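One protein chain is absent from this view; the other protein chains keep their places.
We just call them A, B and C in the order they show up, numbering each chain from 1.
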Amino acid sequence: MSNSFKLTRVGVTDVRKPVLVHRHGEDHHLVARIDVFVNLPSTQRGSHMSRNVEVINEMIDTSVRRKARSLEELAAGICKELLDRHEYASYAEVRMAADYFLERKPDGGRKSLEGYKLMAKATARRGDGLMKEIGVEVQGMTVCPCAMETALRKLEQTVPELHKVEGKAPTISHNQRNRTSLTVEVPERVDVEADDLIDIVESSLSSPTFGVLKRSDEANVVIEAHRNPKFVEDVVREVLAKILKKYPRLDDSVHVTVRSESEESIHKHNAFAERVTTLGELRGK
Amino acid sequence: MSNSFKLTRVGVTDVRKPVLVHRHGEDHHLVARIDVFVNLPSTQRGSHMSRNVEVINEMIDTSVRRKARSLEELAAGICKELLDRHEYASYAEVRMAADYFLERKPDGGRKSLEGYKLMAKATARRGDGLMKEIGVEVQGMTVCPCAMETALRKLEQTVPELHKVEGKAPTISHNQRNRTSLTVEVPERVDVEADDLIDIVESSLSSPTFGVLKRSDEANVVIEAHRNPKFVEDVVREVLAKILKKYPRLDDSVHVTVRSESEESIHKHNAFAERVTTLGELRGK
Amino acid sequence: MSNSFKLTRVGVTDVRKPVLVHRHGEDHHLVARIDVFVNLPSTQRGSHMSRNVEVINEMIDTSVRRKARSLEELAAGICKELLDRHEYASYAEVRMAADYFLERKPDGGRKSLEGYKLMAKATARRGDGLMKEIGVEVQGMTVCPCAMETALRKLEQTVPELHKVEGKAPTISHNQRNRTSLTVEVPERVDVEADDLIDIVESSLSSPTFGVLKRSDEANVVIEAHRNPKFVEDVVREVLAKILKKYPRLDDSVHVTVRSESEESIHKHNAFAERVTTLGELRGK
Partner (left out) sequence: MSNSFKLTRVGVTDVRKPVLVHRHGEDHHLVARIDVFVNLPSTQRGSHMSRNVEVINEMIDTSVRRKARSLEELAAGICKELLDRHEYASYAEVRMAADYFLERKPDGGRKSLEGYKLMAKATARRGDGLMKEIGVEVQGMTVCPCAMETALRKLEQTVPELHKVEGKAPTISHNQRNRTSLTVEVPERVDVEADDLIDIVESSLSSPTFGVLKRSDEANVVIEAHRNPKFVEDVVREVLAKILKKYPRLDDSVHVTVRSESEESIHKHNAFAERVTTLGELRGK
């Protein structure tokens, strides 16, 4: 009885491997966590599990020799090879994630490597092409617009002089770490650069954050962030608007997911906003 | 510009609250992690975030007074109240998770409280009823059937006497911790007991595991598990078969998800199997 | 050869149990994570592992009947029983941790249960008494005093009117979630209340944080926090000063550890300060 159901995904999870991605003339040495799956027909008791890690190992070796340009290119290669090796499967799926670093510099400050997270996914149905997902997670700062306004109103009750600086110097508010992720799913032949997605997200927060800030840089970041207060709702919408502008030629069918989470400094819980959509839906609004 | 997109989910995440669930004459004091969301129309800049935690607080107080029978009943109550308070929203969603304990006893051994995980979810579209999800995660033991067979063949090459015990005493294999989750999504009025789901999963592993095992109990668990070797694929399929048998009257439209992950003792990665389906699909196979 | 070394700690880790603590007329139902250890002489190959969980189970049952007043009282009871049951051991150690909730209310706002973390530890050498550790972790808000000052200087360059509000309305800065822990180690007979330690830590941050804040409460918290800017160094020192004041009669030999970590909103890393000391050292400075 128990072997008469087909299964949606069978495979291995939490495989860790060093991978090399080469782009724009630079090598990025990443440590990837990898999950791979194929489906299993009802007629077969077990999937050949060892083939999964064999495929991962071989494709990562190949990618080092051929210089893979991205985690998603690597995921796509593994995904196709999975279908080749698991002859009984009609579906394959690969998920990868890795810490990633880019050089950043606050205005007038020092260069430093800032950390990001890359997420890649590839899915393929036999005979039906391959879809790949390019994803990034960016950490930055959000300043609450609402508390800024209510704090100003409350302070003005005892400090009437405040109206003289209103609009010139920003008011106090709560601000905090925010993590925003953006994933775009496209057909295999279409290219979307993770670095561009990082730029889109990082520029949609109240301010990016930096590893090294001298006193003067720190003041600049704080001031800029308070001149640019953002709810998580604002962050998600700004990312969506920039995606539309950046990719006018991507197809209406392209899936886009944006998630923004602020680790509220005045609460022990987080504020969260999300949009799961397609470019077509966004364009038609 | 940036406030002209609607949002799929806006809310708070990682709210922690003590909750009380009363069933079968027993009080279960749980510490729940709670996420709640509503959707947001394009015409509104921000969701009223503080209402979310107000609703959680009030509904948890109410549930203590009225003795909620389950985490999913509580989630459903919060979900409906969210739609009431966020008049601009047409969709609400609540997710809850908590550690949970049930008394268990190995054959001939001592009673002890064993730990499980409850997951509950409720989703509601305004004017369109409420769906609730009852979920459990169970930890147990799996013994690999394949390594058992290959180890037997290899051992027989140097120990021919082994064929005399074949079929009487089980052969060595690798065995390990397994985590299997089962979630069932049903309309609000339909009742599915989390304790039943735990029983279904726990009986589908090679063996349940126990906090206290005297030497003799330990031998029994090891022997029973080796007489009952299971791939993750087998575990998922056995859960599916038991679900069909246990709930003949549940509608074909009911969603069922089963995930089984073995933390392989011979690998540093995990083996994984999953089925995402409906009862109708399972019945028709 | 390999069994000729003694071992410092042998036992079980990550045991999870529901426990009941009764204080000030109130029941607190906690889910504890428990580690227990004894030492092992070089003459004995293995510790009797199953006795550890038996002791935990029995002492937790006993505590429910007798109404244990604290996690550390429970830890002490388990610790003494471990020495009784492991006759070959001369040392026993118990560590417990649990989420904990207390009712809190912002000035003029609504009551809500806020989450804390309790940590308890007990250590005993045979024939040499028992030491217990009472620990708490509190989450709150810190506002950076340094960025506040540099932002003010920078803003004044373009907004000279700012000097009219200086000292009356606080200037913007970065602020963030802070986690501060305090542990005090005392002999078994001495009582230190975890709730008092929570009060000490929570009042040493720029501001406590709250689950529910209406707009006006939110403004109050933000203003109060900015009138009370704190480095992690300040937080640790304020906790130390309050400990000295609160416990004038505790012995000089009492160990105190304070750790404060701010999840900086302008960086991706945390700021950290710690003091590991005794009351005697603190009193003599």
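Following the convention adopted for this analysis, contacts are C-beta pairs under 8 Å (C-beta built on N, C-alpha and C of every residue); 3 or more make two chains touch, one makes a residue touch a chain.
Since we're looking at a predicted model, the values are computed, not measured.
The omitted chain makes contact with just one of the residues C:Ser47, C:Gln139 or C:Ser181: C:Ser47.
From the options C:Thr13, C:Thr158 or C:Ser253, the residue with contact to the chain not on display is C:Thr13. Screening B:Lys121, B:His226 or B:Arg259 for touch with the missing chain picks out B:His226. Interface with the hidden chain, as seen from chain C, comprises residues 1-16, 35, 37, 40, 42, 45-47, 49, 53, 146, 231-234, 236-238, 240-241, 261, 267-277, 282, 285. Counting the whole complex, the residues of chain A in touch with the unshown chain are 15-18, 29-31, 50, 53-54, 57, 99, 101, 110, 112-113, 115, 211-215, 218. Panel shows chain B; residues 114-115, 139, 141, 146-147, 150-151, 153-155, 158-159, 161-162, 164-165, 168-177, 207, 209-211, 213, 215-216, 218-223, 225-226, 263-269 of it touch the chain omitted from the view.
One rule holds in what follows: only the chains that are shown with their structure count from here on.
One finds 32 Å separating the Cα centroids of chain B and chain C.
A separation of 34 Å divides the Cα centre of chain A from that of chain C. Centre-to-centre spacing of chain A and chain B amounts to 28 Å, using the average Cα coordinate of each chain. Residues of chain C found to touch two or more other chains are 115, 211, 213, 215, 218.
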